[in-house]
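Here the complex is missing a single protein chain, while all its other protein chains stay put.
As written, the chains take the letters A and B, and residue 1 is the first residue of each chain.
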Amino acid sequence: MQRTVRAPEATQAGQRATPARRAELSARIIATLAALGLIVLIAIGSRGLRDFDSALIGYAVATVFTVAALAYRYTLWIGRPPTWRYFKAGWVNFLSVKNFLRYTLLIPKAWWTDILAQTFILKRGALRWIMHMCIFWGVILSLAVTLPLTFGWIRFTLIPPDGYQAWFFGFPIFTFPIAAGTGFAIFHALDFSAVLLIVGLTIALWRRLVNAGLLVIQRFGFDLMPLVLLVAIAVTGLALTADSAWFAGRFYWFISLTHQAVVVLWLISIPFGKFFHIIQRPASIGVTLYQTVNQDIEHYGAQPQTGRCKRCGQQLPSEQFVTDLKATLNDLGQHYDLGGDHGALQDYCPTCKRVLRGQAYYGLMGKRFL
Amino acid sequence: MSVNKDFFDPQRDFNYDFESAGHPAPGWTDANRVPDTLVPTHCCFCGVQCGMYLKVADGKVIGVEARDFPHNRGKLCPKGVVAYQQAGHPDRLLYPLIRRGGKGGTLERASWDEALDYVVSRWQRIQAEHGKDAVAIYSGSSMTNEKCYVMGKFARVALATRHIDYNGRLCMSSAAAGYARAFGIDRAPLPMTDIPLTNAMLVVGSNVAECFPVMMQWIWQARDRGAALIVVDPRETPLARTADLWLPVKPGTDPALLNALLRQIITDGLVDEAYLKARTNGWDEVRAAVAPFTPEAAERLCGVPAERIVAAARLYGRADPSLVMHARGIEHSTHGVNNVLACINLALARGQLGKPGGGAMMITGQGNGQGGREVGQKANQLPGYRHIDVPEDRQYIADLWGIPVAELPWEGAAATEMVHLMAEGAIKSCMVVCSNLMVSLPDNAVVQRALRQLDPLVVVDFFLSETAELADVVLPGTVWCEDEGTTTNLEGRVIKTNQAVAPPGEAKPDWQIAVELAERLGRGKFFPYRDVRAIWDELRLASKGGVSDYYGITWEKIDEQSGVFWPCPTLDSPGTPRLFTERFAHPDGRAKMFPIPYAPPAEEPGESFPLRLTTGRVVYHYLSGNQTRRLGFLLAQAPEPWVEIHPRLADQLGIANDEIVRVATPRGAMEVKALIAPTIRPDTIFIPYHWGHRLAANQLTNPAVEPTVKIPEYKACAARVEKLAATPAATTAATPFVVETAETARAAAAVSAATAGADAATTAITSGATENFTPANAPKMFPYAVGETKAPPEKAGKTF
Partner (left out) sequence: MAAAVKTLFVDPSRCIGCRSCEAACRECDSHKGESMVMVDFMDRDLSVATQPTVCMHCQDPVAPCAQVCPVLAILITPDGVVQMAEPSRCIGCRNCVYACPFGVPKFDTQARLMKKCNLCYDRTSQGVQPYCSQVCPTHALWYGDYEEFANSRVGHPANLTAFGEQSVRTRVYFVLPDETQKLDISALLDEASAQQRAGARPREEAWVL
């Protein structure tokens, strides 16, 4: 099932043209700077391209492009009113010493629940969690190995008769014997990540093939394409190992070219597709911090009656949250002030918003039948 | 819908709580299956019998999909949406259970052989010692025609007992008798799809929106066309809410209102004299009988403002066509038949019967409430609406069944009478099929005593109901989608339900259980059924020539025509959607009109019980709730009963919303939450009845019955509400309602005196309530004295 979706754009185009153009300009500049920065780092890290493996140049170029595109999109994204407000508040909260003392454990905990262990996915389903952990760690591990390798930041030199010297960023890091487990682990790291990926992807594809709900709502480009790409990467990557182990490298050039092609395709797709969430996701830590700090009434010295629904008294996330939300809506040109002593619409909980509308309707209709 | 779910759990945050829509049973949250097949069938719940498809995958029912059937048009109520969850429900009974340790023991797993052998050996002994009639069958109407038919035949041929009756007795038996007496046929005279043709609807005692939600589309369509809506109900139901006129009647006083409406129609000259002359008998008596019921007199009796009565009479009386719809609100009454006849009088006086979109329409409640009462499981009936004391009918059925007519038992006790026979020990054993007496019968303390007397009490059910909990033998039956068969919906439309999955565990269809019992009783040759179709074909023959003639209805025809309306006497007949277009079913082709005297309910408010208690349904539950209380979504919406109290009364008693109060009647008391809302009469309280044990509204209700059909008076009894902390005496300090009641009693006496032939009101106050039924005038109950025939109305009621 295919469909195209769009994120909402600014509604009053004329009013917002200039800031939008300005934001775009700064995004371009930041993107260019990010790309240049990476190129400089590659040059330094590979000691003036001395350690750079020209066979891997496709990967490096694609990565530079991806970084530029990511920086561009990230800047635009972070500049949106709601994001910017969270971004700013998140960093303010993070950089406050008072907060640090109070919430020392909060950030590590949030990293654990939101990024490393992703426990919230467990609540969406155990199988989904296993699937996502496999894919997540497969991708992270692969990137951690591949990127420095393609930048010429990592290399190994032979120390005769049976040792290896590992270099990173032009500095010698450690040595290890050829036959040791470390060596096996290092040289086969990508094989492990590929296996992890294949396990995760098999579950994901199986889900997408049999789940009646997913079958009708999934989009090929957004939901299936990334999985297919990752499968292609994992399979061709494993094939490289298999080829050198069992077929004496007879198909090596063909396979490595294919592998490079799909990886490049995948890298380029990151900023534009589903994988952008890898970059976005850490923002949830900022949101967690923001919400925890703002709910801490004592911390802000606010009145205990704050952050409650104006009608039913049920708790709202926090007064700060409501104030920020109103400001965000203001930025977007929306003002939900009900007038009189009704207050703003955002002062009500969702149920009471519906009831308010119901009462207005009842005021209009009474017990009439239309 | 009368209560929000936050009423039950005020602390719950419904903004975040996805479980607020009910806990799904394990496995239902998975959506990892695409259905292999869609099985066309109908809902198992109320009398509307909505068409639906069941989604089946890997031999399991996984969901429901809309089916565009003529009467429900793809619509479903919440019960219909989740009905499929009964198949494969974790509470299902999977194998027979026996109480091996006797009455004090526990129910233990048994084999079918052990269970059936035990039942049959007990029955044979009981019947040898105490006679055939010591074993009874208490059947139900929420199962297919085929099953109902087999139950009737099983009782009369295999057990040879006269005592077979069914829970339809509690449902609409007064409507059945009323229509039979007035028209000669007991069936709603027109299909639901005719409702939009009408120009005025007078809905009397029917909470259509909650009890038949899918029927609402036809009523709203009529409203869209501009039809007037008048609702008679003590509560503002969702139907009454938008009505042009709401007549908030005092429970149990309907004849006064209905007679006053008719009198006003006569006064305004809105009577169709030509029609009455050509097509009815008895109009003059009716006209004379309603004369004393001036709007003001009626107001004193029924509490409806006189000007509203006049307005309603004019709104209804000036519309043509116009339709009177009525249901349990007037039928659950000690004068239920009279209430129905009073409605019919209105429709006849306006000359509406036989017109498309006009007339009177009863709204039968149970899934197969219509079919269940036609195919011979009623105490006085044989298949095809034949009568058990009419010699030709007996002969026809005895011949068909292949037994000597002398062996065919005579009329037995009605369901409500059976309970007393059980308590007295006249009935020693009973098999309860598709029924949950412990929730559904009034005054259930007495019912429990009666059921405990039985040895064995055999219950066939698919969940362990409150009644099954008391059983000595429990036999696992099937839910509707595990078997096939036909049902007859509230329009008289015979429809086909189909099997979607196999029964779980060792469960068997009810008809098979009966057949196996019959074989063990040595009567197997009378039950040679290989499949359901064989039963259906026999039933068609059994009904041939009867009032409800199914002979021409084949399963193929049902599929082709999307249901067939009986009577359908020949194979090439298309069935009869509209009745009485030319003539009524009495031999002279004319309808009979009966003068209806005013009679108060058996029990009215008195000194210690100053309020009127009425009971009813909630949209989320069906009958005794044995099925719907197990379905997460439905239970979450209404997990427990409550009592609806008007703010004025609540103020007087000092009761707050959501407070737990004690409601007491002369029979007992129960504790329930109070819902304070202005949508009920201040002198009336309401409790829904779907729960068992300490939550059963039928701990409170009055077991008094209607004299002819023995339907109990669920809808009106005297009650009081107490704060939990307060002592009973403190809360019964005289309220204005008592004064008002005394006045009512005087008004009643005055009207009764003015009504020709009516007995003088004999009331007594012994229990603190006004008891209008005394030992002297209460209806005669089974067993009748030797040589005693029943009162004339009863005889007339069934032989037309």
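Definition applied: a contact is a pair of C-beta atoms (placed from the backbone, for glycine too) under 8 Å apart; a residue touches a chain by one contact, two chains touch by 3 or more.
As the structure is a computational prediction, the values presented were derived from the model and not from experiment.
Contact with the omitted chain, checked across A:28, A:47, A:308 or A:353, is made by A:353. Screening A:124, A:188 or A:250 for touch with the missing chain picks out A:124. Residue in contact with the omitted chain (choice from B:512, B:679 or B:770): B:679. Within the entire complex, the positions of subunit B that touch the omitted partner chain are 1-4, 14-16, 18, 21-22, 24, 28-31, 63-64, 66, 74-78, 80-82, 209-210, 213-217, 220, 224, 236-239, 241-242, 246, 248, 299, 303, 305, 619-620, 633-634, 637, 646-648, 675, 677-679, 681-683, 740. Contact between subunit A and the absent chain runs through residues 1, 3-9, 11, 77, 80-83, 85-87, 120-121, 123-124, 211-214, 216-217, 274, 277, 280-281, 283-284, 287, 290-291, 316-317, 321-322, 325, 328-329, 332-340, 342, 345-346, 348-370.
Going forward, only the chains that are shown with their structure count from here on.
With centres set at the average Cα position, the gap from subunit A to subunit B is 60 Å. Contacts from subunit B toward subunit A in the complex involve residues 13-15, 31-34, 220, 223, 229, 241-242. Partner subunit B is touched in their complex by these residues of subunit A: 207, 210-213, 215, 314-315, 349-351, 367-369.
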